[in-house]
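Complex shown without one protein chain; remaining protein chains in place.
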Amino acid sequence: MGKKTIIPIGPYHPLLEEPEFFKLYCDGETVVDMVWETGYNHRGIEKICESKTFEQVFYVVERICGICSTSHPFAYANAVESIPGIEIPLRAKYIRTLIGELERIHSHLLWVGLAGHFLGYNTVFMWAWKYREPVLDMFEMITGNRNSYAMFTIGGVRRDIDSERAGKLFKVLDEAEKKINLLIGAVMDDPVIHARLKGVGTLTAKDIHDFGAVGPTARASGVDIDVRRDDPYAAYDLVNWKVITAQAGDVFAKAEVRLLEMLESIKIIRQCLDFLQKNPEGEIKAKVREIPAGIGIGHAEAPRGEVFHFVKSDGGNSPIRHKIRAPSYTCIPTFRRSCIGGTISDAAIATAAVDPCYCCTERMSQAYDFRTGKKLYNAADLIRLSQQKTEEIKKQLHKR
Amino acid sequence: MKIEKFIEEVKQKYPESDIEVINQKRLMIKIPRGLLLKVTDYIFNVRELRYIIVSAMDSQDGYEIIYHYSDDASGWIINLNVLLPHNLPEVESITPVVYGAEWIEREIMDLLGITFLNHPKPERFLMAESWPEGEYPFRRKENKE
Amino acid sequence: MSKKILIDLAKFRVSQKGDFNYGECIYDFHPDNVGMKAVIERAMLRFTCRRCEDAPCIAICPEDALERDEEGIIDRATNLCVGCQSCVAVCPFGTLMNEIITAKKSICDLESCLKSESPLRCIETAPAGAIIVTEMEADHEQNIFQLDDHILVKEVRWEDLIKDE
Amino acid sequence: MTKEIFYFLVFPGLLFAGVLGGFLSWFDRKITARVQFRQGPPLFQPLYDFVKLLAKETILPKYGSPLTFLLSPVFALAGATLAAVFILLPVLGIESGFSGDLLVIIYVLNIPSVTYIIGGLASGNPLAAVGSSREIKLILSYELPFLLVLTSIIIKSGMTINLREIIDVQIAQGANIGSLSGIFGFITILMCVQAKLGLVPFDMAEAEGEICDGIMIESSGSVLAIYKLVKYIMFLTLPALICGLFFSGLELSGINILWSILKVLLVVLLITLIRNTNPRVRIKQAMRFFWVWMNLFAVISIILSIIGV
Amino acid sequence: MVNFQMMIFFPMLAGIILFLIPETLKAVKGIITILISVYILYLAFSVFSAASGLYQMQCTIPYISSYLILNVDGLSKLIVIFLSLFSFLFALYSYGYLKGKQSVECYYSYYVITIGAAMGAALAENLLFFIFCWGILGLTLYKLIKGHNEESSSAAKKAFILIGGSDSILILGIGLIFKLTGTYNISAINISTSGALANAAFLCLLIAALTKAGAIPFHTWVPDYVEHAPASSSAFLPASLDKLLGIYLLARICIQLFSLTAWATMLLMIIGSLTIICAVMMALVQHNYKKLLGYHAVSQVGYMVTGLALGTPLGIAAGLFHLINHALYKGGLFLSAGSIEKQTGEEEIDNLGGLSKLMPLTFFSMLVFALSISGIPPFNGFYSKWMIYRGIIDFGSGPDLVNKLWILWLGLAVFGSVLTLASFIKLISGVFLGRFNQKFAKIKEVKFTMWLPQLILASLCIFFGVFAATAILPTLFNFAPISGAQNLDGLWQSPQVSILILISIVLGFVIYAIGNIGKHRREDSFIGGENIQDETNFAPSDFYKTITEFKLIAFFYNAARKKWFDIYYLGKGFILGLFNIFSACHTGILSTYLVWVAAGLAIILLILI
Partner (left out) sequence: MGFKESCFKKSLWVYHLSAGSCNNCDIEILDCLTPRYDIERFGMKLVGSVRHADVLLVTGIVTKKTKPRVIEVYEQAPKPIVVIAIGACPCTGGIFASGYNFAGPLDKVIPVDLYIPGCPPKPEAMLAGIMKLLNK
């Protein structure tokens, strides 16, 4: 067969915001195997968390990744608050929900933009990011920062949203919604995007179960899971919304799920703002003096899926073990199923489809592909090749 | 409710297990390590719970490994807890059953020095090439060789 | 069962300059955990603190971490305290010490330490005589007071000092 | 000979095409920026880029073939300038072409792409090799429709293969774009030019998001500077060719100069809009697109021009 | 007066004498061969300067002498001069190439015999003499490969059977011609391709010419041959001599022996176009570089056939010019391939890479050849192809269906040229560019006798391209039917363009000088920061994988792999089938076979008379 084409992607690659390394084994443009190496981004956050107090951990987990900088605190808050079993004030619940959903919009817009960028469709990139700006403005208005909001604290939130600000937020939201609708239309109806995304990187429900994939990746394959509904936290059981799913499991379905989820998020935000405007007074923080010894398990639905935090406390004021499982950690291994068989170009977008961010995956990890290509390659190609060869040999024998 | 039935069934099938509701909607099932694969198979394949992750830590009594599963229909999180003594950090790998557990087992292998038996690719993988052998950042000082 | 430790607060000072040595600790679930600090904090607040009426420490605390319990003893909510040490600065009696009032809480797992055969790490590393294992009981005459089942504290109480004067 | 050298180096060759092409590439970037609600680069940006690249350090590949790597931009420049001269002379009406020049143009227009490929391969970088492989496949795909469009034009102009004569026929009978076959041909050639210029949706050879600029990954400093210059020249040459073939050439006298500028800008505008409203397609899709659809369009155009529509 | 005997019979005789020299003195044989070829080259020049016309070779045997009439006209002059030139260059190359290499037995003997026979074939006026020489060529072709490696004998067999078969068809054709005209003298024949017999004769000759030249569907011996033959043989026979002679015969057919009617033109056009496309498509997916070159040797024939089929002076001139150009670069390509093979011992493109630094001269010449064959201006291949295209467009104004289809011919020709470019990019990149394999780190440039012919051919490629209009066409292609084939006017005067290109190269270096190229640095390739450059690579054989993924194309490739299009295997299948039928008659007694043979001969004779 001669040499196999080996295409490196990364660790510094325009496709990836973060350092990450894939080795694509290709046959022409077709990817037959993929080995990957991580650990570039491994910052040892879980260990750092053990040296921080419960309160400080918020600011660390916020920096697990800047894109889900609410989801991790969210899950962490759920986990820690479950140890003493505190009920946080209603107002805080709404504010948390609001921020969580705002983040979902910002993150999905970001994804749409980046996906466009990977496809060389820079206009979509620019548009999506332009429309993301109002969302960031809203963040700035609420929390004082565009990313890494430092909004959460044990027992509630750190800043209130008064009704005047809520009114402003309403306006910005209306504006953003219009734009987002526009963008959704533009992306969903573009025939070239259809051609490029449909049937690419398909995952079945079985794959999802095997890998434990979550979030839009799972929902796009018809697996109807969403922590917000299954194990409601904050105010998700108090507002009215629905879980978006799609059946196809390809990249387009994932895009579709993400785009439509934004609209649901806007719906939720509306209801939250409504509540905040109607009930302008209220506690935003419950006082938690001590965290007793015990185990806290919390999860939250990040834009990319379930974030899972496991916290063990010994009665001190810092966790003795803090295990973080980010959605990408279980979604990224699905590349092995989604990339192989596609072309190099598809690999890029199929990779992007999970919306991978290695930051969180790697706070702890470094991994390789384990089922080495042999199986995948052998099964598909070698058998066929050897059959052909036998046939040829047979024929030649026959001729003589 | 469904979860009660589940608890009943586990109790019945695996009487050695020790079941405890740790807080709202969180279930901890402590099992001896010999039972791990069977219970995993039951939970993952029969009950079709979603695998979340595996946590491991170095506690005073030994290395504690907790397998987290989620029952999405009810919102319960089911945790399997296996305790390994400090002097024998070995446990069966669940990767043959749960496809997605491969990374995390290797991660634990790397960070805590626990051996997973029958792991499909039990390669040593550390953060950096330069990371010294036999060093496990998550082991407590007293357990570091 | 009645194995206890006796800590002598005064003896932790190493030199005249005011350096303190609280010893090392085997409980390493938290980095830099010095279990003795937690013990000393409790002892200080119980036996050294003067329980001021309008306690300035409570007033100054920006995080409302300090509270008085039923007995009037100051209690620091470690989950709220940010370690700004305003209280240390403001305490007119120097009760609170900056090495001890830190954001991170230390844990002393005395029970298991006492159970184990090997000698306590804190005793080996703290200044000689600051901590000793003993089976004695509380003895007010010798300024030895009971903190809890396992800890005795040797401290000159301010009530006694006032009395002396 | 001095006349030719003047043509080649100054007008309408290197200097003229380079400067004007630089301007057009600025125009392209500016329009792109406007489409994306941005402000875009300043007018002299192409110049800055070029001069800066010249001043930068050049890194040669350690493996592969450094000499080839250095020579390929030079040949690209030669090819592009030749193409510019051959196309612009008749299109601007300075000198009538020679019989058969369209066929020469087809070949000369390919020289830059070929040298990119050879340069990319000479760098010894696997990503550049992927890019080269894509570029050559792209050439394979667009070459046939490009040729067919030209034959359609040739038929329309009464079997002449002389660019100037084609323009003259158009001046006499109205621009080719005015006819149905012309429209089909125009669409086809626009796509081909898009691919020749390596712009989205056919920029897979330099796909930034997939293979880090592909062919160009290893070029730095002066090498990249020359490549940039080549791109500038091509940015004028190809639209000018379209103008010559479909918009009855460009006139440089009096008020016509405005018309000419408008024509070129219009073509560039179209190209820019296409590139900003499409994602990059897969190489296979691109090949299918050209082999099936564009060839179909070109054949329709030929049939229509045989009928005379 | 040229000494024609020396030209034709002396080499044959010398070849026979060379048999007597033991193989251990291979070097001596080589030097003798070179000397002979120099002498022939000298003679060829004198032929070139001789006046056109018929020459009677002196011969003491009266009966034979009537056959030994030679026809010296523009066409044969052209062919002869190049035949001798190539003979010389390849002899020179063979000397180095075969040194220290176990190879074909009595290589030089056959080589020298080939020279003589080729000269004879090119000059023969009498068709019988022509067949005599032509037949010898088929035999030496067989001999020049046999024993090179294990598979070479089956390839030789295949070549021999196809060539031999075509030769017998040629005999049949010549018989038919004699029946039609009553003469064997070429210059006296001119038949119109109408009427069954004339058509049959035409077809017979055509098959012979196409088989020799290697056009579809009679091409299949070429790729197999070049894969297994020594590179010098490949360069010598399939790439240059056979091509020259095959196309020479075709030219004779088209120009002189027959006047083509529309259907014949159509047939030739179809053959030409198919040859161009199909062969180049096969070349695209080859992994063995010699085989790749072999398919190109086929593909290029398509252009010549197309050019000749046009029948216009421009077309014929283009076809012949392309023939010469082809022989120049394809011979060169085989030489370069031989150099690579000799130095590395590798024939798979995938296993090579990065040789440009190690074998710069070979790389340079190979690049020139590759660009020439791909038709990149200003190299020679561009010029002749361009003439062909123009010929096709002019041809388009004709009245017949075949004229109306000019777009098709043009499209296929241009597309084939692009495909050629594509496959050569693969070759060049796979062999010379990219990373080199550490295994080959010690490889050096080939010896003087080997690179000299390569460089000569490369410079000829450039020269023929640059000075095509000014020097080459007026001197070499200025004879009877094609004199005055159009020249180019306007700016595209190759010398001027070349000067311009030179200027821009200088300019490029000026730019480099302005930019501080002096401050350059050499670094390993950038692949994102990970330091695993050694592992990563792009296998050149995967270059065109995408193309083969299209269903329709994949179907054809599969079919080709199964040898559906190989006339040899088809014929073999057919004969085996016949064999089954006739096996009833199989008695095992020799005389029965003889009866069959005799019967066959009788039938042939009946047709002939």
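Going in written order, the chains are labelled A, B, C, D and E, and every chain counts its residues from 1.
Operating definition for what follows: contacts are C-beta pairs under 8 Å (C-beta built on N, C-alpha and C of every residue); 3 or more make two chains touch, one makes a residue touch a chain.
All of these numbers come straight from a predicted model, not from anything done at the bench.
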item: Contact partner of the left-out chain, one of D:Thr81, D:Asn162, D:Gln194 or D:Ser219; value: D:Ser219
item: Selected residue (touches chain absent from view) among D:Ile5, D:Val19 or D:Ala55; value: D:Ala55
item: Footprint left on chain A by the chain that the document does not show; value: 11-12, 14, 16-19, 39-45, 47-48, 51, 59-60, 63-67, 69, 110, 113, 125-126, 129-130, 132-133, 146-148, 357, 359, 366
item: Chain D residues touching the omitted chain (full complex); value: 29, 33, 36-42, 44-45, 47-49, 51-52, 54-59, 208-209, 212-213, 216-221, 224
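We take it that only the chains that are shown with their structure count from here on.
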item: Intersection of the contact lists for chain A and chain E; value: D
item: Higher-contact pair (C-beta pairs counted), A-C versus A-D; value: A-D
item: Per-residue multi-chain contacts in chain E, two or more chains; value: 527-528, 536-538, 542-544, 546, 549
item: Parts of chain A lying in touch with chain D, wherever the complex brings them together; value: 5-8, 13-15, 29, 116-124, 126-127, 130, 190, 192-193, 195-196, 343-346, 348
item: For the chain B and chain A complex, residues of the former touching the latter; value: 22-26, 28, 48, 50-53, 55-57, 59, 66, 68, 70, 72-77, 79, 98-100, 102-104, 106-107, 110-111, 120-121, 123, 125-128, 137-138
item: List of chain A residues in touch with chain C within their complex; value: 50-51, 53-56, 154, 287-291, 314-318, 320
